[in-house]
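Heads up, one of the protein chains got dropped from this complex, but the rest are sitting where they should.
Let's turn to chain A:
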Amino acid sequence: MGSPITKLTICLIFSILTVLGLYAVSDKLTHEHNSFHRSFPPHPIIRAGGIDLKYNSYYIAGTDSNRVYLSNLTAPLHLLSVNLPDLDTTHIRLSIEDPENTKFRRNTKVEVLPPYFYITDGVTPRLLRGKIGEWHARRFMYDSAFFSVAIPIGPKSFALRSTSSKTREHVLGKETNKSPHVKLVPGLLEKQVDGIFCTDGMLHYNRELSQLIYLYHYRNQYIVTDTSLNLLYRRNTIDTNSRAKIKTATITSENSKTMATPPLMVNKRSATYGDRLLVHSDLMAKNESKKAFSKASVIDVYHLKRGKYEMSFYIYPYNELKLTNFEITNKNLIALHGQYLVVYNTHFDMFNRGLFPGKVDYTNIKTTPP
């Protein structure tokens, strides 16, 4: 007992246990407040294939019925077209009008909405458009509005998320070529804490329904509007987090505003196609095993027309890389796992057919790509 080595060992054990204890307490506080359940039908998605893109800086710029377009964060004028289901890739070089006076920034984004592709930059601001196939983009409409997100919703109109000059809070809006060009609709995004971090989320355009969807990152709500931004409805995701759990703070010495604690992320990623909204949730349900949840990425499927939660499924890591982003089309779920593009066949409708919704007709499921 008396020797220094014994004392040091006791100190060491005590120190490690203290840190582990703190970690366990904080982990418990952040993860154990969920009282909702998920249903996991068998095999709603089946992996069809994957390719190595060599870089992890690709993001999904858009899809059409048999193609995925990937743009690159570090090289905005390089576009990769991937054929479905063969996964043949074609490299495309985009050109722009007046390249000397065009700056690309971190938030410069390439969006593909057939028959056009768009290059958007909310800081300059600048909107460019070109035809798919010609791959030459030029300015084509009024583009003086600043924005943090711009999604093309028609040949000459964009849905925007911008910062209100009056309140300095996030606001949704629409930019068109007709005067008065920009229409902001305050009130769609509801402030809970600071109006910036607490209203952060994802803006999607659902082509098939011609509706806009805004899903919050930090609370369980999504907002659906028509293309003129008239509110159609607000609905909730299955978890119970109706208030954004965010604390903000200002660092005076750096003149910056930041989050004071890690925010409680509810909805990480999302995608929409047809009647469905798919959400990659960051919250564990009561009926899930912690092991599966921490290993895989859970996707919840919502039926927009019926207004209900349908099912959930896991996307497992591909080459040990977790899901980083995804998009859906009529038949496929297209996922990025770091530098890998992975394509899954979706079988969501199978669970709604027949006398026994929830039972699967396995004869129709192909486990290998045709």
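The rule is short, and it goes like this: a residue touches a chain if its C-beta (ideal position, glycine included) is under 8 Å from a C-beta of that chain, and two chains touch if they have at least 3 such contacts; residues count from 1.
Please note the rule applied: contacts and distances are computed from a predicted model.
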{"item": "Listed names \"Methylamine utilisation protein MauE domain-containing protein\", \"ABC transporter permease\", \"Putative FMN-dependent luciferase-like monooxygenase\" or \"Acyl carrier protein\", matching UniProt entry of the absent chain", "value": "\"Methylamine utilisation protein MauE domain-containing protein\""}
{"item": "Hidden partner chain, touching residue among A:25, A:123 or A:292", "value": "A:25"}
{"item": "Contact set of chain A toward the excluded chain (per top definition)", "value": "2-5, 7-8, 11-12, 14-16, 18-20, 22-23, 25-26, 29-30, 247, 249, 251-254, 258-262"}
